[in-house]
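Mind having a look at this structure? Questions to follow.
Here the complex is missing a single protein chain, while all its other protein chains stay put.
Moving on to subunit A:
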């Protein structure tokens, strides 16, 4: 609880959280204005999809920076050394710190999207179950990238290093991962498509997108070819869940294993 309270106080004094929340609020309001031209029943889904497509451009990089700098601040202010030497192991410190960062980031986002329901209700017919699904997708997305950010903060020794690694990670998931898969696409056959599917859904952006679009009933998998059937060998929600568990687990484990205490 102390960690959460400390994180909250530090976050509201710094610009990062406000900037991130501010951008999310602005983008969601702009998307609302764009979608309000459409009819009551279509507009809601158009808004959710457009909003999600808008948010995935900058939410990952913001989460990476917020997660990383929050850890690095402990190094800079030498509070990390005090915490770890006196009472905490690295594992316990990173666990509590991760929980605190995630909660501090997720709670205001959740609150904003709760408030956002008011203009939404005024403009569209809102399906609350589908809206909740959208929130799950968005919060899951934030969860993964913030945790990767924690990993970056844990292994970095300078702010420059954080900036560099964060941009590379963002670039990888945003462009490179899919680019590599596109390049090998001509070699994909029915025999190796399941492996390809694993690689495809390893990208949190694709896993979350597929989870959301199929959950909203927009992306149907009816009348699939044999190849596509083999590709979708698990349901999108299972792929999404596994992606979450994998990235959060792996990055946390490596954050503990490769942790560096010093910061310049």
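Simple rule for what comes next: a contact is a pair of C-beta atoms (placed from the backbone, for glycine too) under 8 Å apart; a residue touches a chain by one contact, two chains touch by 3 or more; residues count from 1.
By our rule, contacts and distances are computed from a predicted model.
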| item | value |
| --- | --- |
| From "2-hydroxy-acid oxidase", "Nitrous oxide reductase family maturation protein NosD", "Glycine cleavage system H protein" or "Nodulation protein E", the hidden chain's UniProt protein name | "Nitrous oxide reductase family maturation protein NosD" |
| Residue, one of A:26, A:195 or A:258, that touches the chain absent here | A:26 |
| Contacts of subunit A with the absent chain, listed as residue ranges | 10, 12-15, 18, 22, 26, 29-30, 32-33, 38-39, 41-42, 45-46, 49, 53, 174-179, 181-183, 185-186, 188, 193, 196, 200, 205-206, 209, 213, 217-225, 227-228, 231 |
